[in-house]
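Note that one protein chain of the assembly has been removed; the remaining protein chains are unaltered in position.
Right after this comes chain A.
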């Protein structure tokens, strides 16, 4: 199966010229990445330190507006992970353990939204959640409520929208881990007279731990940088860090302050990922060399 099987010694010598040139094929792409991705990020770093001075960071770390925003951002990210885990765990379990047609349907339901525009999905939530939206209209007509409930424009709306967008990441991480659990282990536990609930708690749940960790990590980190969903469904008076970055740069044209906020968010994201990568394989999360 391996493509990296070494050719015969003679062939290796004969084709050495061919082999050594392959690396060069990566150069144009690497150059594009450098010019349009690395240079902009580096320039952002420079601006954040020099426009007008590194004091940007002091302001961004000490001002109460920003501190509150970091707290809100972390809180929303934690809630999103919790909701994704609660919804994703049974879903992934069924997907990993049911017969082929059912697991294919569930796989479709999770991959379809994965590729669907986040903007459209968030916009669709406004149709459901706004004051004269579907849910409030329905409940008002049934007489269950007297006036519309605030379902969006607050942390609830943001969390619901973000959880729905990020749920596929959680489910896919969980399924990968759960498929590795040998069903015979549970059978063994049951045959020793252990009940189904305890078998789940003592055998299946601990073994699915790596999936929970990987899914939680990727959802948490992605949630930290989410912009569209909080901008559309969230509370404008309690902006997340991403919204403050956009406001700084786009509305106030404060490149230094916005840049500093951006660098802090970036460093936070990378540090959490690097710590997390000690425990899970990040390549697996992005789908590199995963099962096909």
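Heads up, the rule we're going with is that contacts are C-beta pairs under 8 Å (C-beta built on N, C-alpha and C of every residue); 3 or more make two chains touch, one makes a residue touch a chain; residues count from 1.
Here is the rule we go by: contacts and distances are computed from a predicted model.
Engineer: Can you match the unshown chain of the complex to its UniProt protein name from these: "Amino acid--[acyl-carrier-protein] ligase", "Sodium:pantothenate symporter", "Sensor histidine kinase" or "ABC transmembrane type-1 domain-containing protein"?
Structural biologist: Listed in its UniProt record, the absent chain's protein name reads "ABC transmembrane type-1 domain-containing protein".
Engineer: In the complete assembly, which of A:56, A:72 or A:130 touches the absent chain?
Structural biologist: The missing chain is touched by A:130.
Engineer: Thinking of the whole complex, not just what is shown, which of A:76, A:265 or A:280 touches the missing chain?
Structural biologist: A:265
Engineer: Taking the entire complex into account, which one of A:60, A:219 or A:249 touches the absent chain?
Structural biologist: Reading the full complex, the residue touching the unseen chain is A:249.
Engineer: In the whole complex, what residues of chain A lie against the chain that is missing from view?
Structural biologist: 1, 3-5, 7, 11, 14-15, 18-30, 32-33, 35-37, 39-41, 43-44, 47, 87-88, 90-91, 93-95, 97-99, 105-106, 109-110, 112-113, 115-121, 123-128, 130, 132-134, 137-138, 164, 167-168, 183, 186-187, 196, 221-222, 224-228, 232, 242, 245-246, 249-250, 255, 258-259, 262, 265-266, 269-270, 273, 282-283, 286-290, 292
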